[in-house]
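Here the complex is missing a single protein chain, while all its other protein chains stay put.
Each chain gets a letter, A and B, in the order it is written, and its residues are counted from 1.
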Amino acid sequence: MKQLRCLRYGLLALFLLLPSSCKSAPTPGGPSTVTLKVFNWGDYIDPDVTALFTQETGIEVIYTMFEANEDMYTSIKASGDVSHDVVIPSDYMIRKMINEDMLRKIDMGNIPNHALIDDRFKNLAFDPQNEYSVPYMWGTVGIAYNTTMVEAPITSWTALWDEQYQKNIFMMDSVRDSLGVALKMLGYSMNTKNEAELQEAYNKLVEQKPLVLAYTGDEVKDKMIAGEAALAVVYAGDAITISDENPDIAYVIPQEGSNLFVDSMCILKTAENPEAAEAFINFMCSTPIATRNWEYINYSSPQKEVIAQMPEEFQNSPARNPSAEDLARCEVFEDLAQTTQYYEDLWTRLIGA
Amino acid sequence: MKVLKSAYSGLIFLFLYAPIVVLIAFSFNAAKSRGVWGGFSFRWYESLVQNAEILHALRNTVVVALLSAVIATVIGTAAALGMHHMRRGLSNFMLNVTYLPVLNPDIVTGISLLILYVFIGINLGFSSLLLAHITFNIPYVILSVSPRLRGMNRHIFEAALDLGAGPAQAFFKVIVPEILPGIVNGFLLAVTLSIDDFVISFFTAGPGVSTLSITVYSMARKGIKPEINALSSIMFVVVLLLLLTVNIRAGRDVRRRAQTHVRSRSPRALSSRER
Partner (left out) sequence: MNRRLRLTAVPYALYALIFIVAPLLLILYYSLTTGQGTALSLDNFRRFFDPRDTVYLRVLWRSLWIAGVSTAICFVLGYPMAYILSQMKERTRNIISFLFILPMWMNFLLRTYAWMTLLERTGLINTVLKSLGLPPQEIMYTAGAVVLGNVYNFLPFMILPIYTSLTKLDRNLIEASEDLGAGRAVTFFRVIFPLSFPGIMSGLTMTFMPAVTTFIISKLLGGGQNALIGDLIEKQFKVAGDWGFGSAMSVILMVLILLSMNALSRYEKENAGGGLM
């Protein structure tokens, strides 16, 4: 017994001896310091940026990450009124959150850098008046493939159903992205509410399941760099991260068309520090910071000056700068309203199958 | 036969320690990526000290563990005492309720608390995490204090009162010394369980509040930061060294210690490793 006790004390002592240079837990209503809670996708910001913001403004940032829009939404719903100030969801989720009165109108007067956002990314369907969101990053969904493992360049979603790639495919562990792939391959809209079409897409995914190696999240980047599989459905920015480390990786937006997403910064209705939130959004849109984030994340930036300073070789990369032709075949996700539950049910069944 | 036995034990140990060796080896890997060996380096140990995310999680883990253990020890010890002096039927009923969080799968405990918080409107955050840890710690305190009370003379409390002690004095002077080992054991068990917990914290921690386990989990999905390997290696080596020194110093009384050791770990205490 004595021995075990020593063991546990030792462990405790170790914890206590470690330097506690870390920031202390947020104390609501604490003295002078203002804290800002930011909720963003995993690996979706240059890690130094929040510290730079604190340096410049004195506002402490508490930064939390989510894995998927649905995950973020459920978490905010569950954590009640004091959750976050700034969130960075995608298009369709922003619409859903506006509909459910979860977002606060942004005072664009406080965000002079909004002028630096390219017009292509203003007045989009999910926020037609630019009242609730400021675009942060955008991109497409496509296939990253290892050129040493495929015979000819991949051009179509059907490659993901090709038996020669059995157990050589990574799909996304995300309901809309994966069902979207199947819908597009079948020639349907990614926003369909037609249950027969959805059922058909679901059947396709069930048929595909034996060929799939795993349904992954962010870890797909490490796996593709290591050469674990031939094909992976990824976001364009991740394809760039992968090919930076592994030059054998190519990216394609399949001919059937795909998803174009815009992730935008929003302020929650329940935000405790809307002013700080606006300051943060403005900061993120400034050219030096937008550049840093763009360089770190590799997703496409909607910021005009960042686009303008992009090196020439990036202009023709389908991952960094998709052609107008490619973009014309892409759809932006819409909020599915009541049909969301139907999508989720299909997805739960697919994972269970 | 002897060779066979040693070989078998060796294989089992190889199985148990292979991943740990890998982890420690990679904590010295100069390359960032798993699977690539970039030469020997201490860089992750250096950057560990500056990694705010990990240190924040470490701090939370320690604070939650200590606070929840202290609170659970106070409530649990009092509860054990009260239950000891109740009618049999009532105390049995309370004991059964106490067993529920011990026997229930962690995932069920986690989501049941999540539902409770949402239902009564407690915001997920640090306090929801703390309350959850207190909840799963109390039963262990009760279960380690109760046997001590059963082994105690029932009448010494009254004897103390008869001899002129006030109730508080009688409690602290007479009862506490008798059951102290049970209290200490319950407290330490609570600390250990709390540090280990993943599943319940995963469902009950609010945004911005993460423990080491939660941090490791979110990293496992997007690539483990090598600093975590460094931290775990330090913790592992410290535990190992402590163990060795204690073992070398105390050679006698081995058998009794080994037995109490194993017994002191209830199924949950052991299975908590999984969380």
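Keep this in mind: a residue touches a chain if its C-beta (ideal position, glycine included) is under 8 Å from a C-beta of that chain, and two chains touch if they have at least 3 such contacts.
These numbers were taken from a predicted model, which means no experiment stands behind them.
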Just one of A:N123, A:Q199, A:Q255 or A:Q341 touches the chain that is missing; which is it?
A:Q341
Full-complex contact with the absent chain, from B:N123, B:S194 or B:S213
B:S213
Can you work out which residue in B:G38, B:G82 or B:G151 touches the chain that's missing from view?
B:G82
What is the set of chain B residues that contact the non-displayed chain in the whole complex?
5, 8-9, 12-13, 15-20, 22-23, 26, 34-35, 75-76, 78-79, 81-86, 94, 97-98, 100-109, 111-116, 119, 131, 134-135, 138, 142-143, 154, 157-158, 161, 167, 196, 198-199, 203, 212-213, 216-217, 220, 224, 228-229, 232, 235-236, 239-240, 243, 247, 251, 254-255, 257-259, 261-263, 265-267, 270-271, 273-275
Can you list, in ascending order, the chain A residues touching the missing chain?
3, 7, 11, 68, 70-71, 73-75, 77, 167, 173, 175, 209, 212-216, 223, 226-228, 341, 344-345, 347-349, 351-353
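Everything below uses one rule, namely that only the chains that are shown with their structure count from here on.
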Considering the complex alone, what residue numbers of chain A touch chain B?
1-12, 14-16, 18-26, 37, 39, 42-43, 62-65, 67, 75, 78-84, 217-219, 221-222, 225-226, 245
In the complex of these two chains, what residues of chain B are touching chain A?
33-35, 49-50, 52, 55-56, 58-63, 114, 117-118, 121-126, 184-185, 188, 191-192, 195, 206-210, 218, 220-223, 234-235, 238-239, 242-243, 246-247, 250, 257, 260-261, 264
